[in-house]
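For chain A:
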Amino acid sequence: MHMLEVVDIYKSYGSCEVLKGLSFTVDKDETKVIIGTSGTGKSTLLKCINQLDPPDKGEVWLEGEDITNPSIDLNRIRQKIGFVFQDFNLFNHLTALQNVSIGLEKVKKIEKENAREKALEELRRVGLEKQSCQYPAQLSGGQKQRVGIARALAMDPAIILFDEPTSALDPELIGDVLDVMKNLAGKVAMLIVTHEMGFARNVADEIIFMEGGTIIESGPPEQMFNNPKKERTRQFLGRISTLYGKE
Partner candidate 1 sequence: MILLGINSIINNIPFLLEGLGVTIALTVVSVTLATVFGILLAMGRCYTRQPLPFLIYIYEKVFRGLPLLIIFFLVYFGLSQQGIHIKAFYAAVTGLVLHSTAYQIQIFRSAILAIPEGQQTAAMSLGMSKPKTIFYIILPQVLRLSIPGWSNEFTILLKDTSIAFSIGVVELMARGDAINSMNPSGILHVLLFIALLYFILVFSINKGLNYLEKRYRLSGYEVTAVQ
Partner candidate 2 sequence: MRSLPELLEGVPITLLLTFCAISAGFALGLLLALGRVYGKKGISYSCIAYLEIFRGTPLLVQLFIIYYGLPNIGIIFSPLLAALLGLSLNSAAYQAEYLRGSIQAIPANQMIAGRTLGMTRFQSIRTIILPQALRISIPAWSNELIYLLKYTSIVVYIQVRDLTFQAKDIAAQSSRYLETFLVVALIYLLFTILFSEIVDRVEKRVRIPGVGLSPRIVKRNMKIPFKT
């Protein structure tokens, strides 16, 4: 049984078809990275997976359960799917610690004391225990994103989805966030949309190259970077590496 299985999903906005029949799987503790040019539906795909924006057609299976089934309790499912946003979306009125613990307290109904303890542990994991009492507006972008990751981790999700977690950050802050993600690799299933090719190459178990709402090619990093089967993949990766430099 796969941790996550996406089966042939379609999504349109009006007459604009964004996803055109995508299928792939993510296994336990596996790290998959989705790459592709902007506007090819990568973010839409993630929102379709946790049903923030349900797909028009197709199925999403999580731990052997069809979560596109309309009778399912989405709030229960979403607890199992962590989500890390491009623009953090930390709760502005809560401290870093409260941001991490609120899901535990209000959704998982864990007692306040235990929830705080667990939240603090997660903040320690992302290196922010010292900032636990600060409000989002007092944190740097990189720190905010690490709180965002801790918030997702605290719920003990089956899988975490990352929607371009570093693209709103100043270049010198990206490293901290990527380090945290690197440490998570192999410990929890992750599906990551990113433009950080160096990270993708070093950390991913598999890379999925997406364009025009479909998967062009997927495979292990070495194959994708050194010996892609499709001409389009070669072009894209070639342009990316001239843009960002080889790592």
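Inclusion criterion for the candidates: all candidates are chains of the complex that A comes from, given by their letters.
Just so we're on the same page, contacts are C-beta pairs under 8 Å (C-beta built on N, C-alpha and C of every residue); 3 or more make two chains touch, one makes a residue touch a chain; residues count from 1.
Note that this is a predicted model, so its numbers are computed, not measured.
Looking at chain A and the listed options 1 or 2, the chain it touches in this complex is number 1.
Against candidate 1, the residues of chain A that register as touching in their complex are 50, 52, 74-79, 81-83, 85, 87-93, 102-103, 106-107, 134-138, 151, 155.
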